[in-house]
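One chain of protein is taken out of this complex; the other chains stay put.
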Amino acid sequence: MTLDLSVYSELLLALLPELVLTGWSLVLLTFVAWRHKTERDLRIAGWLTLAGLASTAVAVYWLWWNQTGIEGLAIMVAADDFRWVADWVFLGAAALTVLISFFYLARERLLVPEYYVLLLFATLGAMIMAAGTDLMVVFLGLELLSVAVYVLAGLDRRRARSAEAALKYFLLGAFASGFLLYGIALVYGATATTNFTLIGTQVGISGPSPMLLIGLALLIVGFGFKVAAVPFHMWAPDVYDGAPTPVTAFMATTVKAAAFAALFRLLITAFSSVAAWHDIVWWLAVVTMVGGNLFALGQRSFKRMLAYSSVAHAGYLLVAVTAGGSEGTGAFLVYAVAYTLMSLGAFAVLSAKGRSGESDVLIDDFAGLGSKRPWLAFAMSVCMLSLLGFPGTAGFIGKWYILIAATNADQNVLATILVLTSVVSAGYYLPVIMAMYMKPEPIEAAHVDVVFDRWARLAVTTVVVALLLFGVWPNRLFQLARTAGASIQPTNTTTT
Amino acid sequence: MLLSPALAISAVLFTLGVAGVLLRRNAIVIFMCIELMLNAVNLTFVALAQRLGMGGQIFVFFVMAVAAAEAGVGLAIILAVFRHKQSVSLQNMNLLRD
Amino acid sequence: MILTFFWIFGVIAMLGGLLCITRRNPVASALWLVVTLFALAAMFVLLDAQFIAALQVLVYAGAIMVLFLFVIMLLNLGRPGPSDLKGPAGLAIAAVLGGLLLFQLRVLGQAPPPDAIQLPAGTVAEMQVRQGMVGAVANPLFEAYLIPFEIASLLLLAAIVGAVVLAKRKL
Amino acid sequence: MTDTAVDLIWLAPALALLGFVLNGTLAFARPNAKTIVSGIGAGVLLASFVVAIVVFRAFAGLHPEEAIVFRYWSWIPVGTLQVDFALQVDQLSLIMLLVVTGVGSLIHLFSIGYMKKDPGYARYFAYLNLFVFFMLVLVLGASFPVMFVGWEGVGLCSYLLIGFWFTEKTNADAGRKAFIMNRIGDFGFMVAMFMIFRDTGSLDFETVFVHAPTALVPAGGAVTAITLFLFLGCTGKSAQIPLYTWLPDAMAGPTPVSALIHAATMVTAGVYLVARCNVLFAMAPVSSAMVAGVGALTALFAASIALKQWDIKRVLAYSTISQLGYMFLGVGTGAMAAGIFHLTTHAFFKALLFLGSGSVIYAMHHVYHATHSHEDAQDMRNMGGLARYMPWTTALMWVATLAIAGVPPLSGFFSKDEILAAAFARGTANPVWFLFWLFGLAAALLTAFYMTRLMLYTFHGPNRTGEKEREHLHEAPWIMTGPLVVLGALSLAGGVINLPELVSGNAWLHHWLEPVTRAGAALLPETHLSHTAEWVLVAVAVVIAALGIVGAWRLLKPEALATARQAPEERGFARILRNKWYVDEIYDALIVRPLVWLSTEVLWKRVDQRAIDSAAVNGAARGARALGWANRWLQTGQVGVYVAIFVVGVLLIIWRAVG
Partner (left out) sequence: MTYQRLVITALLVWPILASLIVMLVPSRIARQVALTASLIEFAISVPLWWAFVPSNGMQFMVSRNWITAWGVRYMVGLDGISLFLVLLTTFLMPLSVLGSWSYITKHEKAFYALLLVLTTGMIGVFVALDLFLFYVMWEVMLIPMYFIIGVWGGENRLYAAIKFFIYTFFGSLLMLVAIIVLYLHTGRVTGVYSFSYTHLLTQISTLGPAAWWLFAAFFLAFAIKVPLFPFHTWLPDAHVEAPTAGSVILAGILLKMGTYGFLRFALPFFPDVALNQVMQFAIVGLALIGIIYGGLVAMVQPDFKKLIAYSSVAHLGFVVLGIWALTLQSVQGALLVMINHGISTGALFFLAGMIYERRHSRLIAAYGGIARVVPFFAAILTLVSLSSIALPGTNGFVGEFLVLLGSFQTYPVITALATTGVIVAAAYLLTALQRVIYNPLTDPENEKLPDLSARELAVLIPLLVCIIWLGVYPKPFLRRMEPAARQLIEQVRPGATQGQPPFTTAEAPEAAGTRGGRQ
């Protein structure tokens, strides 16, 4: 199915998933305005959210199934496999977040059904970012996502930490938006357009000017902030720490993946002929991997450790960005799937363990979990090993793919740094396993309050099964990633 | 004709915004400095729009929308923080740290 | 002539910005920012963006800054805080980093966009004459930029919901 | 297959192995079944001896000019390296076979009495049988590796038997020392094997010796290196300078063990090896001179130490070292037959001396046991005048003493004389041998002296055991004295096997060994001594021996001797001799301590723990963690810091972008 975006009906079709999700969020908003008192309301809102996510996924799948493409220039939005796969990642992450939110909101007495509305808006923003082929769309998608997540981070405003997290995230986020925006302005100034393809064409013709390069640099800064790349990462540990754990999980996965998705599309379609960004991203990747891993090593708080670990993983993904091309994009998608799963799994288990924001859960607090809650400990172990990139888990496959992409792009040094920093990461992932299995619980009742409802259990089970399944049998995932990766192409500058 | 001065002024304003963020501790004032940065960008857009077409002006329109949205959310957050700390000074935002 | 005016407003804007970031009193800062915004609005007019200039005055200076001032007053911050400004070290850092940034951005003033993509001078002004001041902005907004426009609406909705969530009395 | 009794050769080691297995089992199952154990232990040896005689007769009947090799199974077959588990019967190995099984049988019998009361009786016989097995493998092995099996195996048994009474630390130490020093020698043996294989492509004796003259350059570096490394092996096993220090300590083992392993058989393996490789040594004159020189020096050096030892067994131990030196002088000179001859006669009289001293020690132990005294049962200063109580032992010991001192016509006279004559003769071709000969002569003087000293202090003069103890002194039982008598007879008449032509003998051993030594001898320079010269040499030797005996008799005063407890410290040179030239101390200070210090302080604590582990490995981990912790200085929660770093990042990125 090929769509002509200048025709309204076909434009609507191209935006079907976003429209479905918008519709659902409005329905949900209406419901919330009407019923927002009890836990039951909250649960219903959650189910509505899940339904919304599911129907959106169906819409995505429908477009995908019909091999939707765009005729001519992709104005504002694209319709390609990359978008569909990315959408699924966001939707899946959001759905898993919802599953672990049920018991969490109830336990923390966060009877705010608007939470789900904001979650849907954030997901919508992420989808818009992945779809956007115009800096304007991407910017607005980013802001939609950000505004929703600012609020989500500060949702538990009874806790000072949550509010503080929201403030830090907001201030720094807005600050970074300023840079992103300036970058957009400069790119616009250098190319007279904000459309990716047209930028690519224009850059191909006129070559890089200082204005364009500064604009590009500032764009990378803006995205670097969102993905928490060093040195723009410093908000991440604090904000992850302070935000409610399911929100943290969402931030670490969807927000990051969305920013990466947009970055990929932008760099490949618009800036493939500009060599400068390779160098920038190369350094960014190195610093992020090294920094994230080293900083995580110094952590005793589990949640902060995961925060730094997510910084490190952003570094790995930046390697995929550096590698570029369809291999890099494919690697990104596979890794994004794996990372989303394992990161969500880890945060989910943490949310079961913790109380009031889980900021006080130290790695050693998991001591003895292995004998008291073997399945939970097992799930956590699988997540940790996957984060470590251990064979048999999806994390390994993802890392392998990134390495292949990097090596294929002759980035052997980068690949080597990646694996060396992975070794460092063993220094903080393993202690978690060590604590769970090799240390006795400090007191008999150390783990009695670890609660999990069946939906969270379902989420974690899904995560674990998927991690192991993709770890052993990744063929299907690869197919998706490869076709999706091939679907964004550098702009052909010779024809125009 | 006006483009170069506009870009220069906008760069100065942007830098002033950044410097303000670096210089201040009051969350609200920092937010205002960020608004200053956005306005500097707006100036760039408008100046460019004069030469490159309406796209720049449209963008300024959206920037204003974004600024409004951020202002709403941001000030709400600042209020929420103030409730806890009776202060909006970032110096006191030290619960979350390594 | 235009250029002179432009520079006058530019200097005002820059001075306003400088004072905004250096005044101890938040209210003073806010008011200096308003000065800058007005100066910018004036520059927008000079840059053939009268509609945007109007919006600037209405939305920015009018609505957003009032909101700021409102919050400052609400929180009773209308006098210089003891620690609003950082000490000499902070000033030095800000000056150095700002200076460096400006130094790096200096090329922007010297390197205009390539001529190939520039419209002939006066095209925008002429279009505004043809379509009307509002129409020149509104037409593309509802055609080419429809999607961003709708997204902006969602953004505002999300912001409203968020502000409500954060501000409502009880959770 | 020869279809004669020679084919039974495998029985000899197999019987000994069987004895080991049975006694080993009994040691665990029935440690107190002493009758069965002694029956098996001595029985298998006697049976082996019978086999040896049968094989010897059958072999002699065949008059073969070459060795008969029995290949049993392919042991290490890799490419060109084809090591079969094969035994080789030839003139040389048969002589060794007879000596080992013959003397071995006697010592086994002696042990039945000597070890009667020991709780480790079965274990003792198991070890002894195992020793004989390995010794037979050593002498019968048809290739270097098979010989090496025996070579190390006897070292193992020596280790086990020296440390037999392992609850005494000194005994266990002595065993370990013996093994490690032997290993140093084995290192030489192994390197020699590698070189032999490299140069000749084989390790079978036959092939090597046939190929050696063509594959190796005579007097070349390769053959010299090979033989020197082989000789290093010999110095370990046969206790020559510089690796001799283990042997005196080895006296910590039961005395029959000293007799069998550390006098009669194992320590002569080195001599056997040189004789076996006579072709190689003949091709390497430098090595031969080295062998002879080290032998001569050792003979003199060890004899000098023996002069001032008080422990009866230690005197004998140094005597053994000294006599082994003679043997090496012989084989180094190229007089293979003379060396083997001395090996044989030495086996007789030294076994006799050890067993005799064993009788004495047995008696002394008995005495001290009866009176609950804690005196040293082996110190000669505690003995004296034992002739009255132990007439048989005394008489037989005198026979052995005269034999070792080289008094004609006892066995030792002929063998020693032959070696010295050969050295002198070689001296006519190469004057350095005159020096060796002089050394040998001096050693002979000292030998006569210290042996007479031993006899004098032990058996003559006043008795110093003490009043109470004296009444318990008596002769050992017959099972112990019996073997002494047989050995006495052999010491007395052992010379007949190789009576020189000078005294109209037929030099039987010399001719018998000819098929083995011929190849080597052909490569040596022709030397000849006139009859007159030979007679003069004989006369010199006799005079020297007489001088030593008489000198000792006249100079030493057993009457003036104080018991071990009261004896004053020696002074001056005597003290140096008493302390064995301080060689142990020197080794300890120069090698052992530095090595242990190096290992502990440098390698382990500094290199391993500090440099590699602490600094590099943990240092890297700690460094990484420290960097992580250092992040705390930035991650202060202060947004201002974050923004500043953010802006720095922006600056850097713009800088990289614009260039």
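The letters A, B, C and D name the chains in turn, as written, and every chain counts its residues from 1.
The rule we apply is simple: contacts are C-beta pairs under 8 Å (C-beta built on N, C-alpha and C of every residue); 3 or more make two chains touch, one makes a residue touch a chain.
Every value quoted in this text rests on a predicted model; they were computed, and no experiment measured them.
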item	value
Which displayed chains the unshown chain touches	A, D
Residue touching the undisplayed chain, where the options are A:Phe31, A:Tyr61 or A:Phe478	A:Phe478
Residue among A:Phe31, A:Trp62, A:Trp283 or A:Tyr437 that touches the chain left out of view	A:Tyr437
Contact set of chain A toward the excluded chain (per top definition)	371, 385, 390-392, 396, 400, 403-404, 407-408, 412, 415-416, 419-420, 422-423, 426-427, 430-431, 433-434, 437-439, 474-475, 478-479, 482
Positions on chain D contacted by the hidden chain, ascending	1-2, 7, 10, 27-28, 62, 64, 66, 68-82, 84-86, 142, 145, 148-149, 151-153, 156, 159, 163, 166-169, 172-173, 175-176, 179-180, 183-184, 186-187, 190-191, 193-195, 197-198, 595-596, 598-600, 603-604, 607-608, 612-613, 616-617, 621
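Simple rule for what comes next: only the chains that are shown with their structure count from here on.
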item	value
Chain pair, B-D or C-D, that carries the greater number of C-beta contacts	B-D
Rounded Å distance, chain C centre to chain D centre (Cα mean)	102
Inter-chain centre distance, chain A versus chain D - centres from mean C-alpha coordinates, in Å	79
Interface hub residues of chain B, defined as touching at least two other chains	7, 14, 17-18, 21-22, 25, 30-31, 48, 52-53, 55, 58, 62, 66, 69-70, 73, 76-78, 80, 90-91, 93, 95-98
In chain C, residues with contacts to at least two other chains	86, 90, 93, 97, 101, 104-105, 107-108, 113, 117-118, 145, 148, 152, 155, 158-159, 162-163, 166
Footprint of chain A on chain C - complex, ascending	104-105, 107-108, 111, 113-114, 116-118, 144-145, 147-148, 151-152, 154-155, 157-159, 161-166, 171
List of chain D residues in touch with chain B within their complex	631-632, 635-640, 643-644, 647
Chain A-facing residues of chain B, complex	7, 14, 17-18, 21, 27, 30-31, 34, 37-38, 40-41, 44-45, 48, 52-53, 55-56, 58-59, 62-63, 66, 69-70, 73-74, 76-78, 80-81, 83-85, 90, 93, 95-98
